[in-house]
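Apart from one protein chain that is not included, each protein chain of the complex appears where it belongs.
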Amino acid sequence: MDKILSKKAFPQWVKKLQPYRIYAPSRDNGIWIYKDIDKPEGIDLDFLTTALSAKAIIFPQREIFLEFEQTNESVPEINEVLPKDEPTIVFGVRPCDAKAVTLMDKVFGGDFEDIYYWKRRKQTVLVGLACSPPPSPNCFCLSVEGSPHSKEGLDILMTDLGDRYYTESLSKKGEEILNLGKGLFTQPKAEDKKKKEKIHADAEKQVKRHIKDLKKIPPKLQGMWDSPFWDDEAMSCLRCGICTYMCPTCHCFDINDEIYASSPPKGKRIRTWDTCQFPDFTMHSSGHNPRPDKASRLRQRIMHKFQYFVENYKNYQCTGCGRCISKCPVGIDIIEVLDKVRDYGA
Amino acid sequence: MVNVEDLRNEAKRILKEEKVKYIIGYTKSQNGMMPTPAFIKESKDVDQLIWNPTCIHNLVKFLVDEKRRKHREKKPDERPVGVVVKGCDSRAIVVLLQEKFINREDVYILGVSCENGGVIDEKKLAKKLKGKTAETITQDEKGEFVISTKEGKVKVSGEEILAERCLECRANYPVIYDTLFGNKARKKVDDPFKSLDKLESLSERERWAFWKEQLSKCIRCYACRSACPMCYCDECVVDTINFAVTADTSAEEKAGKIKWIEKSPISSENFVYHMVRAMHLAGRCIDCGECERVCPLDIPLRFLNKKLEKEAKELFGYDAGFDPDEPSLVSSFKDEDPEDFIR
Partner (left out) sequence: MEHNTYIPKLAKIIHIKEEVSGARPVKTFHTQFLQENGFSYRCGQCAMLSVFGKGESMISISSSPLVKDYLQFSILKMGRVTSALHEKQVGDIIGIRGPYGNSFPIEKWRGKNLVFIGGGIGLAPIWSVLKTTLDKKKEYGNLSLFYGARTSNDIVYKEELEEIKEQMTVHLSIDVEEPDWKEYVGFVPLNILDKKPSPKNAITITCGPPIMIKFVIQNLQALGFKDEQIFTTVENKMKCGIGKCGRCNIGLHYVCKDGPVYSWADLKNLPQEY
């Protein structure tokens, strides 16, 4: 259902959502990050793009799998630690970040469902904010089958019409929380709908960067495994990991045991984010490393996103948010690399 | 004035004469105003080299990469690598030489002088432009900047957009070089640690709260470590493995590596990581500011290292990275070193 919500009434709606835990973009010096909103009056959707995407709320950087304790002489006690029952709403999710969540769903589903991911996923409501205009000079969502107003992965899509939001519920979860704000919403008029559609169309025209002929790239990549192309491209890479940590679709993780007491031995098994860009990611205990240099790791990142994932899930593992381009300390630009791949050898 | 043509001609000469394997310099990026590092292998490509106040990157890190690359090759090319360095960057080379990590013959230093102040901090610039995108930036002789954007030209003073460290810089032209481009006038700096005043004026409790909040943002991407030329250890306190293992390293040795810091990005581990890194850089950090520049969450890391730089100066009269023949701070002592902490 479509509704209109005045900006004045927005904090009042948020107040009515109190049983939910609410996240919204919050300003921290020069950057925006998702923070827990305890004061609904303070909510403000006048932001560009968050440093870390909403992925961090559904797939947190640190997650406890289980706790173990050696109380008995020989038998350790294992306790599963599932995410708390905590219905959550995230406001201000950009369409690219929401689409990224649907890509993560594909990875964490399948034969062995990841219980921790799905517990959080099912109890999280994603409220999107259409981009008007595209928030980053490096946005390229249109090239990877996305758009500044895409509904994929969202439960509600809000569009800023100036003094009011055009609010569309896209799922049962979205409808439920819209209903909690009964009385604050009004019916949209014809001109509201027109304005919303114009804003969406204008935003599309304002997307500055594009990848030409992206469809040619997956098959081209297949033949470029041994190419010296990757050595040249990766020369300036600092293998800092920023591109993968900021990326809303990257999902690689590590599992480690952390001990915090020794008599009796007590500890936790923890999942943390990890990145294929670190040199020790693929290193075997023997010291053998299938990806010993930056070139092979850059090749892995590009091929995983634009060839392997495409063949396995029929989607590019990239939603065009532009964070990796904006944040790379040495200006390695994924669009440039893909352009070079497409034209390589021509 | 630094004449870019002179730089390009010198680069052309040493490439043509095959004196260097390749030259690490700055080149214009295809996207946006900031340059990117360039690796010029052929003399015909030297026109790609640029030099202007946006050239903020410390290229010395790539000398560390080069050493690692040579280590992996069976018959490495022993020629030096050319590198374009500013004053601060050259101090990094000096520290690497002092620690004997590289040899003087491994590097051909093309030094450029930071005339008129220094290099531009992208974040300060963005704050000043308030959403407008900078297209080009020029500087007049007085050091004022003229930034052109789609919405017109903006004039700013150096102090507003130059990197904080440039305002306190004591090495505005390289301290070591094979060829120098630009003036050799040393800037006079009254208080090289002025930027610490604000934090130092806070109480211990306030400082703890400040750092607790800042470091809670840390996602342990280790970009600060990756960008720092002085963080070159194969066996780092933070890693769970030692990169210097070979097929013959015993299992006991591998199993015995102590896990000093857990991988979890929680307050305690983040604190330990940053504190240890700062301590390991005491007397070695030359304030190139890369750690702070690369941090994706805008954590003001420079203050940590700057404070230790001040301690090194006040306690031991030591300045990192000025004299390649001077021993490093932590591997030497003088009889007059302070002893008042020994009770």
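Brief remarks follow.
When the chains are written out, they are named A and B in that same order, and each has its own residue count from 1.
Definition applied: contacts are C-beta pairs under 8 Å (C-beta built on N, C-alpha and C of every residue); 3 or more make two chains touch, one makes a residue touch a chain.
Since we're looking at a predicted model, the values are computed, not measured.
Touch with the chain that is not drawn comes from one residue among A:D163, A:E191 or A:E311, which is A:E311. In the full complex, chain B makes contact with the omitted chain through residues 240, 250-252, 254-255, 257.
Interface residues of chain A facing the missing partner chain: 65-66, 68, 70, 74-76, 78, 80, 82, 107-108, 110-116, 225, 251-257, 259, 265, 267, 269, 274, 276, 281-286, 288, 290-291, 296, 300, 303-304, 308, 311-312.
In this text, only the chains that are shown with their structure count from here on.
Chain A contributes residues 28-31, 33, 51-52, 61-62, 137-138, 209, 232, 235-236, 238-242, 245-246, 254, 256, 258, 270, 272-273, 275, 278-280, 283, 285-288, 292-294, 325, 327, 329-333, 335-336 to its touches with chain B in the complex.
By the touch rule above, chain B contacts chain A in their complex via residues 29-32, 34-39, 57, 61-62, 65, 69, 72, 123, 126-127, 133, 217, 219, 221-223, 226-227, 239-241, 243, 245-247, 249, 254, 262-266, 290, 293-294, 296-298.
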